[in-house]
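Mind looking over this structure? Questions follow.
Only one protein chain is missing from this complex, and each of the others stays in its spot.
And now, chain A:
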């Protein structure tokens, strides 16, 4: 919609299309509120977005560009009596940091990945390329971005042919996918900025089902849970069938594990005795043995060694409750990536009359001094738009107005495109979660999600790997040791049989944990939504959205089931006449759907029944 045609009055104006904002938008629109939903960016879902490979490259580029000092325009002319301006930030420099890109595959197509016995030029071609984060990304072509900047000291090592590589000459080597191919096939990637999964009985799945938003997406089961231990990737037996089939566990361990899992479903007095003491201590006293203790702590409860028992048990129970609803693991993953989820809620909002504008922002809020409420906003076109409530992504609020409970935390992220799975199996279409306990004292617990092409997030022949941990240092410092051990990169000590990394990206993202919707130096009808948090599930964002919705509309039901499309009555002609500015028909609103290139696929998906409906 052209910005000039925007009505000058809305009930709720929402800035930012992250998950929480989109859920609030859908919930408000669903119960009849007039919603204006804006995002300064050219894409949906903010830091929750998924990108094609090329999209990700331009995202990287944007974040590497130095942001220009913001021009502060004077909008006092639009002020009415008793009003005051609150300026908003129009860039979000703080949320993404420490971007580092490495390309380990050759630029162009090779004839064959030649593994010749002696040193040769091919090895040089494989030399590490890195996009320098300090270089300004002034690129005419993609390749111009990549310069070998690895320190000279390391280079010769990479050039030495690995002793283990020589015998492999007899085997036909798999043709390695080149960087040019990744770019060419880039549209088939859907690379998430956050890496989360949906607990099949978690609040997000419940909300998707309750609201009927699930019809806009399709989901795949995570097929296995893996753990990294003693240098090996092993499958974690979590369902009854897994335990039965497991080769790592002795029969006695099988019994102990099953008994423990059955016993902890219900709360018992025995559990209360450990209240406040670490879960690890509780596990130790169950005489489970090291093996099971490891599995239960890291892969089933997915907590750390100092997590208290009640929290560990709650996580274990949640995991078990989610098992078996849709498959043998507790998790679902949306086909085409997590960025689909906020977009699904936006679509629901649009169906019920919400208006969407991308590349469109708010410059300031107009505060009514007497009531301490925001009466209106000024958008990036300089229009004054009246509204009763404003919801903002926290990045738009200047730091001096935000109250953060704790010092800001960061999440370390790595995105890898690899050539094979960390644990090859009969099926090439596994979707795996890998829990990686601290590889050395003081190192963070790393969570890894490996996506296969079946999730429509990467091209056949590759796997997309997401690594996430609570930041200790920069993403590279936190995660590259794990990458080096579990995958083959030029820094890896030996080649082994591990998957090769073709391309990877490291970055830190602000942790949305600890940002509350209220309590900031803002008008009482303005609410903040945090960015993604570090947790595996989506509870934080869903909880936030629900609490904001209840503050805005305390009397209304949160996301009641949407009617079936055939039950909606369209009385086009007479309805719009009464409305100033003319609301768009829901049908037309759909045109504003994000990611036009997905339009066709989406409609197909809509017809297919969603797996999230029992």
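FYI, a contact is a pair of C-beta atoms (placed from the backbone, for glycine too) under 8 Å apart; a residue touches a chain by one contact, two chains touch by 3 or more; residues count from 1.
Throughout what follows, contacts and distances are computed from a predicted model.
When the unshown chain is looked up in UniProt, the name that turns up among "tRNA-splicing endonuclease subunit Sen2", "Geranylgeranyl transferase type-2 subunit alpha", "Ribosomal RNA-processing protein 42" or "CDC45 cell division cycle 45 homolog (S. cerevisiae)" is "Geranylgeranyl transferase type-2 subunit alpha".
Residue A:241 is the one among A:241, A:399 or A:472 that touches the chain not shown.
Here the missing chain is touched by one residue of A:255, A:277, A:403 or A:543, and it is A:255. Residues of chain A that touch the chain left out of the display are 31-34, 240-241, 243-245, 251-252, 254-256, 258-259, 351-353, 563, 567-569, 571, 579, 583, 586.
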